[in-house]
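With one protein chain removed, the remaining protein chains of the complex are shown where they sit.
Up next, subunit A:
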């Protein structure tokens, strides 16, 4: 009769414990399949539904008396719960090789069309949600599992919270910059010093032969051409008409 309470099964739905990066996203989550849970209560015509409710509304959820009263996905904002993933009970029967997880919220096509079918649309808010499985027969709910623990979906941060500034200066930069700066300074000083010394000495005509570098005095360079032969003492032509004059040899300095 419709007033028979559904059997309370001890199974607790849960998010799969294995390492799946996408098991909880911002609008979807994954659940372990309830394999072998309904075998004692299910006929071949029965279906298993998933009830999804906000965690604070799960206590007030009432099982729908028939398939026609099932709350649909689009009623979630008003009734704070819906039922989805209508599956034949035989799919969860033992033994059954099956993919390990169910994905709640994976069907993006149905939410826009407003169909009356059970829609597994993406969840509109991060929740938290609680879920349970409900076995529905021709006359109403026959068995139900316990409510799961609250499932909180991911909340994404804005990228403006990312700070791209590096945390610390690398040591390579300090080494290169300081060594190069010192090399550059030494070079600049050396050039200025050498040029300055040259300018100074050429201004004051100082004899540089007393420098410390033994090589300096003898370095090859532009060898000036040989000095012209000194004039032999004798005639030097004077302006025409005056004849030769005898020159005295130049006196030593």
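Throughout what follows, a contact is a pair of C-beta atoms (placed from the backbone, for glycine too) under 8 Å apart; a residue touches a chain by one contact, two chains touch by 3 or more; residues count from 1.
As a working rule, contacts and distances are computed from a predicted model.
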item	value
Chain not present in the shown complex, as UniProt names it (candidates "Tetraspanin", "NADH dehydrogenase [ubiquinone] 1 alpha subcomplex subunit 1", "Glutathione S-transferase" or "AP complex subunit sigma")	"Tetraspanin"
Candidates A:25, A:63 or A:79 - the one touching the absent chain	A:25
Selected residue (touches chain absent from view) among A:88, A:138 or A:188	A:188
Touch residues of subunit A, complete complex, unshown partner	19-23, 25-28, 30, 101, 103, 105-108, 122, 154, 156-159, 162-167, 169-170, 172-173, 176-177, 179-181, 183-184, 186-188, 190-191, 194, 197-198, 208, 213-222
